[in-house]
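Every protein chain but one is kept in place in this view of the complex.
Coming up: chain A.
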Amino acid sequence: MSNKDFDSFLKHSLENMPEEIQPKKDLWQGIDRAIDFKVKPKTLNHFTKLSVVAACFAAALLSFNFLSTIQMQSNDSEINNVITMSEIFETQKNALLVQYQEKPALTDDWQAQLDDLEQAEQAIKQALKNEPQNSALLRMLAQVYRQELELINRVHQPKWQQI
């Protein structure tokens, strides 16, 4: 196929590319709740503010310790096996669940979502038993771990960036 074919394909595709893609999920409810949630901090009392500061400090300390551990381990050897990755993840996940156990979640169905992710995690781990160095499976496992931590964090402590 010639250059011209690709150039015209690109030109035609860009000119006719639909600007809109409809999400399959209704995103409004999450936005609606998040807006409500963002209003609440204005009414926090002094004790609650102190608790939030303390929780943030604890989270920062935990993250620092965790990253330090990762750094040290990375210097010793390349960490790319499923056992090490799982141990690190479990430590982090348990710490988050303990940290947030008294805190109300933003959504009601987050534990069901977490169950789904845990099932996916188990299925990937099972497959990794046969192929422990399979990079695609490792990547999928890392992705699931990431989603689990994200979910726990997101439903308990949403953070929004600045425009």
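By our rule, a contact is a pair of C-beta atoms (placed from the backbone, for glycine too) under 8 Å apart; a residue touches a chain by one contact, two chains touch by 3 or more; residues count from 1.
The rule is short, and it goes like this: contacts and distances are computed from a predicted model.
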Considering only the chain that is not displayed, what protein name does its UniProt record carry among "ABC transporter permease", "histidine kinase", "Cytochrome c oxidase accessory protein FixG" or "RNA polymerase sigma-70 factor, ECF subfamily"? "RNA polymerase sigma-70 factor, ECF subfamily"
Missing-chain contact among A:L10, A:I83, A:V98 or A:A123 belongs to A:L10
Missing-chain contacts on chain A, rising order, are 1, 3, 5-6, 9-10, 13-14, 17-25, 27-28, 30-31, 34-35, 38, 67, 70, 74, 78-80, 85, 88-89, 135, 138-140, 142-143, 145-147, 149-150, 154, 160-163
